[in-house]
Each structure stands twice: as C-alpha cells, then as structure tokens.
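A single protein chain has been removed from this complex, and every other one stays in its place.
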Amino acid sequence: MLEHVYWIPLIPLFTSVVILFGGKEGKDSKMPYLGIAAMAWCFLQSSVIFFQTLTGRIPLLEGKEYFLYERIPWLSWGPNLKVHLGVLIDGPAATLLFVVTLVSLLVQIYSLGYMYDDKRKKRYYAFLSFFTAAMLGLVVSSSLLILFAAWELVGVSSYLLIGFWFEKPGPAYAAKKAFITTKLGDCGFYFGLLLLFSYTGTFDLVMLKSHVAQGLLPLEAATAIGIGFLIGAIGKSAQMPLFIWLPDAMEGPTPVSALIHAATMVVAGIYLVARVYFIYTSAPLALGAVAWVGLFTAFLAATMAVTAYDIKKVLAYSTISQLGYMMLGLGVYGYTSALFHLTTHAFFKALLFLGAGSVIHSVHTNDMREMGGLIKRMPATATTMGIATLTIAGMPLLSGWWSKEAVLHAAYSHNWGMWLLGVLTAGLTSFYMCRLFFLTFIGEPRDPHKHQHAHESPATMTGPLWVLAMLSLFAGGLLHYNGLFEHLVHFEVVGHGEHAGGSHAPAFLLPGAAIFVFLLGLGFAYRLYAGSLKTAQGLRDRFEWAADTLERRYYFDDFFLWLVSLSDKLAAACFWIDSRVVDAIFVDGWALVVRAVAAASDFFDDYFVDGAVDGMGTLTQDAGWGLRKLVRGQVQEYLLYVSLAVAVFATFLISR
Amino acid sequence: MELLSTITFLPLLGGLVILCVPKEKVGLIRGLAIFTTAATFAASLFLLGGFDPNLVGESIPKLQYVEQLNWIPSLGVHYFMGVDGLSVPIILLTTLLSFLAAIYSIGIETRVKEFFFWYLLLEVGMIGVFCAMDLFLFYLFWELTLVPMYFLIGVWGGPKKEFAAIKFFLFTLFGSVFMLLGILALYFASTPHTFNMLELMQANGSWSRSFQIVVFIAFYLGLAVKIPAFPFHTWLPLAHVEAPTPVSVILAGVLLKMGVYGLIRISYSILPAGYEWFLPYLIIIAFINIVYGALCAMAQTDMKKMVAYSSVNHMGYCLLGLAAVSTTGFNGAIFQMITHGIITGALFLLVGVLYDRAHTRDITAFGGLGAKLPVYSGIMALTCFASLGLPGLAGFVGEFMCFLGAFAYWKFWTTLSVAGILITAAFFLRMMQKVFLGPFNEKWKDLPEINLRELIAVGPLAVLTVLFGVWPQLILGLTDPTVKMISNMYEHMFQLVR
Amino acid sequence: MSLSHYLVVSAALFLIGLFGALTRRNTIGILMSIELIFNAANLNLVAFNRYLHFDALHGNVITLFVMGIAAAEAVVGLALLMAIYRNLNTIYAEDFNLLKG
Amino acid sequence: MLNLHLLYPEIGLAVFALVLLTADLFFKGGKGKFLYFLGVFSACLTLGILGLAYSSPETYQGLGTMWTVDPLALFFKVLILATVILVLLLSVEYKPEAAHGHLGSFSALVLLSAVGMMLLVSAVDLLLIFLALELVSISSFILVGYERKDLRSSEGAMKYFIIGAFSSALMVYGISLFYGSMGTTRLTEIYPLFAQRSSAMFILGCLLILVGFGFKISMAPFHLWVADAYEGAPTPVTAFLSVAPKIAGMAVLLRVFTHFVPLASLDLSHVLCFLAMLTMTVGNCTAIFQTNVKRLLAYSSIAQAGYMLIGFVTGGILGREGVLLYSLVYLFMNLGIFAVVIHLGNEDGYELDAFDGLAKRDLALALLSTFFLLSLAGIPPLAGFIAKFRLFQSAIQGGWYWLAVVGVLNSVISVYYYMSIAHHMFFREPRRAEPARRGWIVTGTVALATAAIFLFGLYPEPALSTVRLSAEILPARAAGAARAAAPSTGPALLP
Partner (left out) sequence: MEQIVFYSLSAVTLIAALGVVTMRNVLHSALMLGVALMGVAGLFAALGADFLFAGQIVIYVTGVAVLVLFVVMLAGRESDLHARQTNEKWPLAVAICAVIFFGFWRCIAPYAGTPTRTQPEPSTRAIGKLLLSDYALPFELISLILIAAMIGAILFSRGGSAAEDAP
C-alpha cells in the first residue's frame, strides 16, 4: 500500500484533466461523480497509510525517521547537479495525507449540493481535483524544488477557484490579489531556495538533513534561508503582513473556502516550516521570528474577528488566528503540538465553513445582522456548528482543547509572556466564535422574510457536517490517548528537550487558565449578542475609532494599495524614460549626427562665403533680374571652396 | 548528403519557385510556402535524429554534420557549416516556428507572393546564422535576415510600419557594422589569417587583454542590438507592434536568440578575456533588462507592446544566465531561449488572433472574454502563466536555472532581479484580469471563437510548453554535454570570478 | 635677371588670374582670368627651361601644348557661353541658379 | 623607342570616332540609332584588340616613351570600354520618342573621351596625363551640354566647364612647378631624383596636380560641380560621367601617387585620409536630403569615390586590389541602377516618386533594382559588400582604424537613402497601373548587372584572382622603395 503512494497525487491530476476535457458542461454532467470516486479512492489509500503508521503496524525504516523514500532523476545538468522527483513519507506527511484527502472528499460531496444549480460545475470539479493533486504533490514530494513547483501550482489553482465566478468583478480582483500576494511571499521562498542550493548544491530533504546534521550549513546562511522560507510561509499561510488576501478570498464559493482557505492550502506554509524544521533548529534566530510572527498574527487576527459582521470573514480571521497558533507552536519547539493543532483545526474549521455555507445557501446572505434564530429552521446545521464553536473556543475534552492546550503548554515552557498573550487570544477566540453562533442561531430573527425561507440543507450537505462534527468531538482525544500522535509526529531537538527548559508551571495553572478564559468569552458573548444588540451597538459607538481600525485591518490593505499605486507610477515613469530618453538618444541621436554634418556645411557656406550675398536685395540691378533668391547653385562659390582648400592644404603641408 | 546545406537552402529554393508562380495563384503560393517550411522542419527533425549529444570535444566544441569547402581562397573564407549541442535546439525552434507561422500567415491577403518570398528568404538567413562556423559566413547570414525583415515589417505592418521598418534596419545594421570591424580585427590577429571560429578559439591565448576587450565591445554592439540589451532595445517594441503577427512571431521567437547565441558562440568562446572584463557590466544590464523591461510592460495598454517588453524581460533572464559563467547558467540561458521562443511565439499568435477579430489591441477595450471565448482564453491563460514562470510549465525551469547559476556569483544583483518575477506576474495577471475576467463587454458579443487554422498554429506550441515544463530533460539532454564543455573551456580564466 | 624674378612675375600673374576667376561676375571675365593662369604656367615653364633644365627644350614643348589646350578650352567655353546666352540672355555667373541643393 | 604598337586599341578607337563623325553627315533624324550601334561595334572591336594584349603579354605589354601598357592599364581599359558599350546602348533607350540629331557626334564624343581615358590610364608622363585629362574633360563638357534646348543642360555644362577649366589651369601650374623642381615630367625618371629634391615647390606642385585629379574623381572639396552637372546632363551622360572618368581618375591616382610618388613620403596620406572621410560623409549626408534621383545618385557616386579613396589612402597590395575590385563592382551596380532610372525617367521624370509602386507594376524590376541599391549600400550577399570588405580589410591591416570606422558608419547612413528609393518602390501606390513597356536593352543591362553583382557577391573568387593579377604596375620599381613608405601610424593594438 505504501510503495504506490506516488499514485495518490497523480490520480486526481489525471481525473482533473479527464474532467476538464471530457464530458459536456451544464447542470447534469456526470463528471462530478468521477471526481468524487477518485478522491474516495485516494482517501481510502491515505487513511490506511495513516492508521497503519499511527498504530505502528508500518515501522519507521531502521535508523531513519521516515517510512518511505524513493526517487527518480528528473533533471540533470553540469557534472554532478541532479534534481530528483521523489516521494518522502514520514509522520507529518502521513497525517497531512489523511487530512487533505478527507477534507477534500467531504468538500466534493458537499459541493454536489452547494453547486447544484451552477452550469460550470464540470470546470469546478476539475479545478478542485487539480488543487488536491497539487496539494498532495506538495505533501509527499521529497525535493524542495518539486515542493516549490507544487506550492505555485496550489497558488494557481486557488487563483482559479477564487475567481471561479469571474463574471462578477469582486472575485476577479480577489483572485488577482491572492495570487500577487502569495507570489510576493514566493519570492522569499525563491530566494531561500537559491541560497540553499548555492550552499548545499542539492534540494533533497534527506540529503539536506544529513548536510545540516554534519554542520555544513553556516549559521548566518541557515538563518537567511529560514527567514526566506518564513516569508514564503507568511505569504501562503496568510501570516501578519501578507494576510490581506485571505479575507478577500472569501469571494470564492464556500466549499472552496472550506477546503483551501481552512484546511489545506493555508497550512502549506506551516507544513513547509515543519518539513525543513532541521534548518530552523540550527538557526534559533529564525525560529524566534517564526514564534513572534505566529503570536502577533494570532492576536491581531483575533481582534479583527471581533468586529466583523460577514460570517465568512469572521471565519477567515479565525483561520488566520489559528494558523498563528500553529506558527507559534513551531516557534517554541512545540513541533508535535503545532501539527496536532493543524490536524484538529482542519476538521472543525472545515465544519465551520461548510456550516456557514449551508447557512448562506439557505439565507442567501453573508451578513450576520440579517440572521438570528436560525436554530429553529436549521437544527442540523445549528447543532454541528455549535459543536464546532465549542471545540474551537476551547471547551475541555474536545479536540480543540487538546491541541490548543498542547501549543500553550509548549509556549509556556518557552516563554511565559507568549503563553499569557496566547491565553488572552484564546479568550478572544471563544468570544468571537460564540458571538458568531449566537448572532446566527440564537435570539429572534432580525429579518423575518429571510427567516421564512430558511430551510435545512439537503442530506448531501448535512452528511459531511455530521462526519466532521464527530471528528471534532473525538479526534483530539483519540489521537492524544497514550501519545499515539506523539509517537507518529515528533522531532527530538538535540539541545532542547520537548519539556526541558522553562519553569514547570503548577499542574493546575495551564488548564485552569484556559477553562476560565473559555467561560469568560462565552459569558461576554452571551451577554452582548444573545438578546438584543443594543448594548453591543452602544459599545461599538463608544469605541468608534477602535472598531474602525479593526474594520480596516490595521490599514495593511491601504498600505499594499499604496504600494501597488507606487509600482504603477514607477512603471509609467520607466516607460516615459524609455520612449522619450533612451529612444531619443538612439533614434534622433542618429538623425542628429546627419543633420549636424549637413548644418555644418550650410553654416560654413552661409557664414563664411555668403556673408555679402545676403545683401542681395540691396544690389542696384535693373528691374530685369528682379529679386534673386539666395543662390546655392553659385558656380563661383565652388571655385572659392576649391581655392580655399588648396590654400589651406598648401600652408599645412609647406609649413610642416 | 549535406543535411545542413539542404536545411538552410531549402527555403531559398522554395522562395525562387514562388517567384516564378504568377501573382494571381494565391492558393498555390500558400501551399508551396507551407510545404517548403514543412519540408525544412522535417529535415531538421531528421537532423535531430542523427545528432549524438554526448559527442563533445575537450578544449574546443566538436561539430557534427560538418561541411567545409574552400569558398573564397583569396579572402581566406571557407563555407564551414557545423552543429553542436548549442545550435541544434535553436535550429529546431527556428524551423518549427517558421512552419507554424507559415500556417498562420494563410491569413495574409495582400501581395501574398512577395510576402512568402521575403518570408522564406528570412528563414534561410536565420538557419544559416546558427549553422555557420565561419565568421564571414556568419556575418553574411546575419545581414541576410535584415532585408527581408525590413520589407516584411514595411509592407504588411501596422500604421507606423515604414518608420518601424527603417528604424529596425538602421539599428541592427549600426550594430552589425561594428561586428564586421571586429571580424576583420580577429582575421588579422590570428597568425595564419582565418575566419574559422574553431581556430580562433584556440588562437585567443596569444591576444593581449586590451585587444580582446576592444574587439569584444565591437561584437557586443552588434549583438546587444539583437538581444536586445538595455540601451539598444528601443527598436523592439516599435518593430513588434508594427510587424504583422506571423512576422512578429519569428522576430520574437528567433531573431532575439541570434544575439544570445552570438554572445556564447563568439564573444565567450573566442574572446574570453573581453567577456570576463565585461561580466560586471553584463550582470547590471541583465538586472536592468529584467526589472526595467517588466516595469515598462506594466505601463502598457497595447497588448502586443506589453508582450514585446516582456520579451525584453525574458531575454534579461538569458543575460543573467550568461553572466554566470557556469554550466547551470549557460544551460539555463539556452533553455530560457528555447522556451521563450515557444511561449512568446504562442503569445504573439494569440494576440494576433484577437487583433484579427477586434482590430484593437488595447487591453482596456476588452472585458470578460473568458465566458465568450472559453477555448481561446484557456490557451491564453496557459501561455500567460507559462510566461510568468509558473512551475510545471516551460517558463519556470529555464528562469530558475539562470537564477541558480547567477546567484552563485552575483548574490546582490540576482536577489534584486527576483523582484522582476513578481512584476512579470503582476502585469500578466493585470492583463488577464482586464481582458478575460470581470463583467462581459457587450461590444464584443459577436467575437467568433478561435478557428482551426489558428488552433493548428498555436496548439503544438501550447503542448510543447507543458511538455518541456513537466519533462525539461528533453532539451537539457541535448544541450548539457556541450554546455559542460563550453563552460569550463576557460575554467582557469573565470576562476577568479567564482 | 635671375630665375626668381620670373617666378615672382608668373606667381603674380597666377594670383591675379585666381583673383579674377573668383570675383569676376561676368563669365567671360572668369574665362579671361583662367587664360591668365594658363599664361602664368607657361611663363613658369619657359623660365625653368631657360634657367635650370637648359639641356633640352622640354619646357618650351610643354608650353606649346599648354597653349593649344588653353585655346581649345577658350573655344569650348565661349561656345557654351553663347548657348547659355541664347537661352538665359544673361552671362552672369550668379544667374546660373537653376540647379541647386 | 616609340613602339606605338602598344597603343593600337586607342588608335583604332580614335579612327572609329572620326568615322562616326563623318557618318553623322549621311544619317539624319530617326535612322541615327544605327550610329549608336556602330559606336558599340567599334568599342567591341577595340575590346577584341585588347584581348590580344591579354593573350600574349610579352608582345603587347611594355613601356613606350610616355606610356606603359601593364595589367593595371589593361584592366581599366576593359572597364572603360565596357562602360562605353553599356552607355551607348542605354542612350538608344533614352528618350526614344524625341527626334535625334547629331547621334554620330554624340557617340563620337563618347568614343573620344574613351580614348582619352584609355591614354590617361596608361600614361606615365605628366604632360600626357594632362592632355588625356583635357580630352576627357572637354568631350564631357560638350556631352553634358548636349541638349542645347534644355536650359538645365547648358547651365550644368557651363558650371562643369568653369570648374573644369579652373582646376586644369591649377593643374598646369602644378605641372610647371613639378617640372621646375624635377627637371622632367616623366614619372619614370623622377625616382632617382626623388630623395633629395622634395622641396616645397615639389610638394606644392604635387598638391596642385592632386587638385586636377580630385576634380575628376569628385573628391570632397572639389565635388561641388557633380550634382549640378549630373542633374543637367542627359541621363546616359550622367551614367557615363558617374562611372568612367571616376574609374580612370582612380587608376591614374593609383599609378602616380602610390607607385611613383609614394604618399607617405610627402606625408600626404593623413591629408588624403581626411579628404576620403570628408568625401564619404559629405556625399552620404547630402544625399539623404535629395528628392531628385539624378542628384541623389550624384551624391551617392561621390560617396562611392570616398570609399575607393580608402583603398588609395591605405596603399599596399590590399588597398590597390580593393580599388580595382570596387571599380569593377561599382561599374555594374551604377549602370544597373541607371538603366532603371532611364527606363522610368522617360515617362515619369526624375523625381523620387517616379519609383512609386514599382513593386506592384513590375515586381521583377523592383526586386532587381533593390538588389542594386543593397549592393551599393554594401549589404553582404551582394558584390558591393565584398568590395567594401576588401577596402575595410586593407584599412584595418594598414592600421587606419578611424578611416574604417568612418567608412563603416557611412555605409549605414547610405542605407537610409538607398532604402528610401526601395521605400518608394515597395511601400507606395503606383501612379499608373500598367507596367512600363521594357525594351530589350534595359532588360539586358539589368540582367547583366544583376548577374555580375550576384556572381561577384556569392562566388567572388575569379574576380579576386583577376584583380590580384592586374594590380601589378610597370615599370616595377625596386620593390623596397615602395614599401619603405608604408604607413605605420595605427596604434600598436595589433599584437
């Protein structure tokens, strides 16, 4: 089962090609089912691999930390420079395989219902399977170059999917913005790759690991590479400076947001950092940067989520915040905790998005102010969303609790200041999630008309919701039970034990604080949003400026818009220079030379010879000759030139 | 049977036959032209078949399909034709693009006979440049391409065609005339006076450094105009915009490559000291080409002009590869040349398709064509993404290798050039968004979809883009052994650079 | 008298002819000045023959030929002048301005 | 020793000229065309006689009292006769409908000037050179003014005459000074005296003689008559003037100033280098602003003379071969384009728009004339390039880098105005739809010229070897002397 793992990314790739070119467009095309069948097969394969590796039935290769490592030469130039196309399956890879295929399968099933009335369904499924293929390629690939290739392909497919309804201007602009911002991040990744290659001469992860182990990579190079990869991760996983594209990416269909902007693509950055963790451990400065970036992103994103009214935008901010948590986890040597949080987050965030999708599907609006009291109309969606909200808010014993707790624990062991901010963010998380839940489902319906029409989504949509709900409930516990996940995904840092360092907190402090903060958030949310919104509105008016900055995403958007306008002005200036200056020098310059020579001969003629002739008019001639034009055909002028030349050369030669 | 001579002079034969056909028989003329270009392409495939990439000399390039006969003994000129790993892929690119552009130029209605005569004459010049191994012969073919291009742009071009034609002619001639002086200087510097490139490659040990620098500058003037390197590139946008579509495909696809080929074959191999002196300036020019070209492209509203500036940008990558005197750099430069030929060729064809229908190339005039022309916008999207260097498509590998090679020595400039990639992505996406996405512009509701003729012309290029993207070893297998030999021909010379 | 006297006279004659050719506005004046230059050359030749190369009379023979040539030139010149006079009825050099640029 | 037998071709041609003159009395009006063919026949006959000289060099090559018949002279005589033949043929084509008087005297004058040139090319005595030059000048004064009725023709002739007379007067004065300082006008005898006699008078004498030659080959300061004379003259005469006298002048320059009086000894080479550059640049730059075809071709011929001067300035074997090759190729290029000019001129006049839309009316003619223009500009596959290549080769070998650079830049400028003609042919719409009816003469000349420029362009080996054979000048002086004066001015760049 494990040997043919390379089929897992290839099958969806072929299916996407088949779907794109085969079959006919339109509502009732059979292609979606083909897509789902292929994804089901992949899910089956990867879940088997995941469970076998989890339970240890497939042991690690002796002396290695991976289960499978095969490669074939793809590209070779120069004496010994070879790039291989290979597969590397280790703990994180297996986990991610399972997560990606699961969520992708559920989303595809869910989309059957969601996209039911869309006439370009065929193209949608083609892009979805292409995306999954690229994501799986990214997960399994053993060479960083192929990982980068898959990374960009994932970016392109997100561009295609965000801009799926390209007739409307919104999605088109959002798609471009997403691609450009991630491309900006990719430049950092590109720089990291170049630097890496110039020092080690190879892209292969296993070889790199041995290189770093032997200390061949100098410290400042490792730091620079780390920072480079971090910038790539910031771009792709929407961390602090480059997160602006994720909220706008909500323009795409909701299942797309669920798959790409919750569970899979956005975690690519985290996965990359995890994949090259050995570089980061050898460059503490880079690791510190990861931690702080993660922390700030988590906190700021959480604050932004508090004031947002668009249901999908709130979820987007929460995704950014949770990603921040994962980054934090990685930054504080909490390798396992980060990946654990990644897995659990995938489940409940996908659930939240799909739930929101079914709400939007029935209420046809994103704005929570027009919802309210939908629990009566949509019980299934409400309950599943409720479970997810509790999980993410940090209700103990649910999967969210386990993973977030692990991250906070690692943060505490590293630096208590981080832990404090982390707990505060957790509180904020529970506040805005509960706010969301209460606004949509509890309280009296604010828009009676929409309320009447609200109806529960069909089975194809609620089915996946229930599956995800079950996973959110039990997955955390199961994986945490007797360190199953711990065994699968761990990274022993030679100088820095998992629990070593940092003061040991009293046993009850960490979980207690988390529970307290969870309840606090719940209470506040209930107080403000369960009943009438008067008090919330009052608060908002008093802190007008704060609400406004949060609305404007701390003016990051404006900063990047200014940056774009700056580049446009620069481009216009360049083109002006090109057409005026450079062109003038070479074209008119040439004509200038020729005209100069002609002018010189004219000047010589006019000034020197014709001085007197200009007074032609004054010459008293009888009327017969009339006014004579300045005459150039003067034969005597020619004689003058000849004799002048003779005189000049004679003196020159004789006087020598 | 001299294969190289047949490939080079087959189009000439076709051209002469076309001259004899009366003007009215347009169908026959078109048929003849396409048949000739097809035959040339087949012959070049045959050449590829028989070519053994690993047959490589030690100190100087080892040629295959060599044809050498004493052409003008009193001038010391030999008809010396030969190919090696460097020239085979480019010849294939030339014959392929000529064949596809010939198919596309069925759309030309006015003065068809003259068009195809000049067109085939142009092809002779182009192929000749890449096979000639004698400097005199090289110069002869180099200039042979000027006249047909002048007439092709001048007669069938756009509104400002005459000015563009004469500007192109004078610009290139100005450069190549200094190349002539360089060739003469080399002729007199070699002890048994010779134009033979291979002998000159061995003779350069005895030349003084200042001599090599002066001759290098003379050659560089000629080559820079063709590449086009920064200060001499202003003719390119004008010539591209005014040239008819098939001609601008050939112009972008092949003529720009003659400059880079010349840099490797002549400037580097024969004048290493000159090349080594020029390296720091070359990297700066490469950087300017990339970033400046991309920025100018960003500011364009005319689609064709934008693609023209993007060629300036892409050739900047080639220069980057050349600035890194290493196997990676050279391989990257050649790979980028080939793929740029394919991608920009396809891009120009597609822009031509739109222009033939809408008679305007203004990006802002269109909107939401994606819905109306699904197949067309699909191919256009594929080519645009390939052009901005999306991995998995042909554009990425060449670009990446150039960066890899250049990064080893010029860390600062290469890092700055990485910004070029971002700007390239920006202006291509801006164009895609304005033309294909967004609300549908009712003005174009009767635009017909891409027809079979155009599809046949663009199809193979799109397939090749994907093929070379997924499996680049196809080209690298051909060029790598030769490049390995070329790049460490002057190992000792460029040691200090490393 | 010494050779230099004659050379001075011929040089003076040459210069006067030159001056005349450059400044006379009447074409005939120009022709006459050119005749003067021819004569200056003849004078030179005879003087050199007499003073320096007296062994053979090459100088005189050459002068003879030069006279012949001068006569031929004058004939053609005047004939041309008559042709122009009939068409343009002016013989002033400034008026020949039909062809210029 | 008189051995006049060396000059049988010239004597024969002179006799034919006189026969033609008398024949003019009997043939009036239309039947005059026959006289042209008689002229052509006589030129061919003389070529035949010349063939003897080539076939048996020892009997028909040697030294007379004042003249020498050597490979150089023979080569140029052949070229001159070829020009005469082509020009006479073209003049049949010229203005077919106008009634022709005095055809006999027209062709007689052409033959007389041919005799003058043949003597000029083989003369080694300054007096003979002067007389030959005079014969050529006088006959061409008359030829330029031949169309009495056309005001421009007589005015052009008048201007040409005044400057011609003036410069021949200067030349005579130069010869007198030369005679004064050297004691003899025979160039063969001056070599022993040369070393110790280079006084100021000798230098001034040579300079004034140079003025005479400069006028003939339209060198820079003496070129001003060219445009007016070429525009005024009937087109066949312009064609004749633009080729034959120029080639003859170059030949005599080569003989006098590179063989007998080496340039470097008088350090004239720098002056002439400047003059060559001036000629090229002035010729090219003024040609750009021309709108009349004949004036444009006049300035183009000045520029071509400038290129030939490069070979003359650099001296040496390569330079001489370059000049010879260039004159051979120039002859065909120029007569080819003049054939087209005459053909079009008959109906459409001589402004540049006479060429409008020629590609549409007569594609073959348009293509061939484009090849002539490209060859004149020096674009590779054609003969013009090989000739220029040879000249630039000699310049670079001689160390004259700046001369080569200026020459090269000038060929770029020249492309502009040559291409402006092609521009009219290919990019403009024709005024009249139907193609001009082409006589066999024009087609013949154009075909011959195209064959020549393609043959010499693509396979120049035979031309180069004949040129090398005929670059040898008799009486061969001690080889060493000529070399001593080879210029070593170029910076020691060459390793």
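First chain written, first letter: the chains are A, B, C and D, and each begins at residue 1.
We take it that a contact is a pair of C-beta atoms (placed from the backbone, for glycine too) under 8 Å apart; a residue touches a chain by one contact, two chains touch by 3 or more.
Model, not experiment: these values are computed from the prediction.
Undergrad: For the chain that does not appear here, which of the shown chains does it touch in the whole complex?
TA: A, C, D
Undergrad: For subunit A, which positions touch the chain that isn't shown here?
TA: Contacting residues on subunit A, toward the hidden partner: 608-609, 611-613, 615, 621-622, 624, 636, 640, 643-644, 646-647, 650-651, 654.
Undergrad: List every residue of subunit C that touches the chain not included in the displayed model.
TA: 1-9, 11-20, 22-26, 28-29, 31-33, 35-36, 39, 42-43, 46-47, 49-52, 54, 56-58, 60-61, 63-65, 67-76, 78-83, 85-86, 89, 91, 93-94
Undergrad: Name every residue on subunit D in touch with the hidden partner chain.
TA: On the side of subunit D, residues 2, 4, 7, 14, 18, 21, 28-29, 64-67, 91, 94-95, 98-103, 105-106, 108-109, 112, 115-116, 119, 127-128, 131-132, 134-135, 138-139, 141-142, 145-149, 154, 177, 199-201, 204, 234 touch the unshown chain.
We take it that only the chains that are shown with their structure count from here on.
Undergrad: Among all chains, whose Cα centre is located farthest from the one for subunit B?
TA: Computed centres place C farthest from subunit B.
Undergrad: Centroid of subunit B to centroid of subunit D, CA atoms only: how many Å?
TA: Between these chains, centre-to-centre, one finds 43 Å.
Undergrad: For subunit B versus subunit C, what separation do you get between their C-alpha means, in angstrom?
TA: Once rounded, the distance between the two centres reads 66 Å.
Undergrad: Among the residues of subunit D, which are close enough to touch at least two other chains?
TA: If we look for residues of subunit D contacting two or more partner chains, we find 155, 158-159, 162, 166, 170, 228, 289, 416.
Undergrad: Pull out every residue in subunit B that's touching 2 or more other chains.
TA: 170, 174
Undergrad: How do the chains pair up in terms of touching? List each pair.
TA: Here the touching pairs of chains are A-B, A-C, A-D, B-D, C-D.
Undergrad: Using the touch rule from the top, collect the residues of subunit B that touch subunit D in their complex.
TA: Interface residues on the subunit B side: 23, 71-75, 111, 113-114, 139-140, 142-144, 146-147, 150-151, 154-155, 161-162, 166, 169-170, 173-174, 177-178, 180-181, 184-185, 187-189, 206-208, 210-211, 214.
Undergrad: Can you list the residues on subunit B that touch subunit A in the complex?
TA: Residues 167, 170-171, 174, 231-234, 292, 295-300, 326-328, 331, 368, 370-371, 385, 390-392, 396-397, 400-401, 403-404, 407-408, 411, 414-415, 418-419, 421-423, 425-427, 429-430, 432-433, 436-440, 471-473, 476, 480, 483-484.
Undergrad: So in the complex, the part of subunit D that touches subunit A is made up of which residues?
TA: Spelled out, the residues of subunit D in touch with subunit A are 155, 158-159, 162-163, 166-167, 170, 200, 203-204, 207-208, 211, 215, 221-222, 224-225, 228, 266-268, 271, 281-282, 285-286, 288-289, 413, 416.
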